[in-house]
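Shown next, in structure tokens, is the structure this report addresses.
Now for chain A:
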Amino acid sequence: MSKPHITSAYDRDLEAVQAHLMKMGGLVEAAIIDAANSLETRDEDLAEQVRRNDRQIDEMETRVNEEAARLIALRAPTAVDLRTVLTVMKISNNLERVGDYAKNMAKRTSVLVHMTPIEGSASDIRRMAKSVELMLKDALDAYIQRDGALAEDVRLRDREVDQMYNALFRQFLTYMMEDPRHITGCMHLHFIAKNIERMGDHVTSIAEQVIYLVTGEMPDDARPKGDKTPYMAEPRG
Partner candidate 1 sequence: MTDASANTPATPRVKTSLLELGERTKKRNAAEARFKLYGMMAVGTGVAALLLLLISILSQGLPAFTQTFIKVNITLDESVLDPSGNRDPDEISKVLTFSYDPIINDSLKGLALELSAQHSEVTADVLQDMISAEAKGRLRADVIANPDLIGQTIEYEFLANGRIDGYMKGRVTRETAELDGNVTPLQLDVADAMIVEEKLEKRFNWAFITAPDASELRPEAAGLGVALMGSAYMMAIVFCLALPIGVAASIYLEEFAPKNWITDIIEVNISNLAAVPSIVFGILGLAIFINYMGLPNSAPIVGGLVLTLMTLPTIIISTRASLKAVPPSIRDAALGVGASKMQAIFHHVLPLAAPGILTGTIIGLAQALGETAPLLLIGMVAFVNNYPESIFDPATALPVQVYNFTQRSDPAFVERASGAIIVLLVFLFCMNMIAIILRRRFERRW
Partner candidate 2 sequence: MNDMRIVERDVETREIKIRGDKVQVFYGDNHAIKDVDIEIQDKTVTAFIGPSGCGKSTFLRCLNRMNDTIEGCRVEGEITLDEEDIYNKQVDPVQLRAKVGMVFQKPNPFPKSIYDNVAYGPRIHGLASNKADLDVIVEKSLRRGAIWDEVKDRLDAPGTGLSGGQQQRLCIARAVATEPEVLLMDEPCSALDPIATAQVEELIDELRTNYSVVIVTHSMQQAARVSQKTAFFHLGNLVEYNETGEIFTNPKDPRTESYITGRIG
């Protein structure tokens, strides 16, 4: 944080709202990891817990938004303070979406545990989730440190997640063509992978917010897209 304000209560308010945001980030990170783990270990209780915890994340989002609105109303922030508050509101929104995806993963996990597992898919998904979780952690670190370079790095790493998703997409397509009984499981797994891919997009958006916070400008060059699935046809051969 830069130099303190003369009115120390202003600093306290700013710190409080950001502390909320960080706590929310922590909850979301945990939700991602737990959701992926529950899928891999076929742990229905853990999945149930992820679904329950999402309510907490949603409440946190409401609170962060309230705090931010209050801060705008009472302190009339300007310049970097204004960007901070705006960023906080957007990031909280992104985090909430990420939390929702994690919850959705957990829901699907509850269904998947009652089906025959599909070889290797769970660990691939966990790896993908782990990588998104790392991105989120780095993005939040970048926010705390006001580190634009790290945020830029996170932004570029989204392409890896996209590539993982591409690979999984192909894999699931193959499975389903091989054996139609896998279709239900694969569909769920595919949606889980898609959710994780979307989480990556939200994390990228967080990273972009950090860059905006630090520099005052949104990164304008087009984000490297790695999701090739919209152009994918039936695998040849």
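Convention: a residue touches a chain if its C-beta (ideal position, glycine included) is under 8 Å from a C-beta of that chain, and two chains touch if they have at least 3 such contacts; residues count from 1.
Quick note on selection: all candidates are chains of the complex that A comes from, given by their letters.
Small disclaimer: the values here were computed from a predicted structure and weren't measured.
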Practice problem: Could you sort through 1 or 2 and say which touches chain A in this complex? | Solution: 2
Exercise. Spell out the residues on chain A that touch candidate 2 in their complex, using ranges where they run on.
Key: 5-10, 12-13, 16, 19-20, 23, 59, 63, 66, 69-70, 73-76
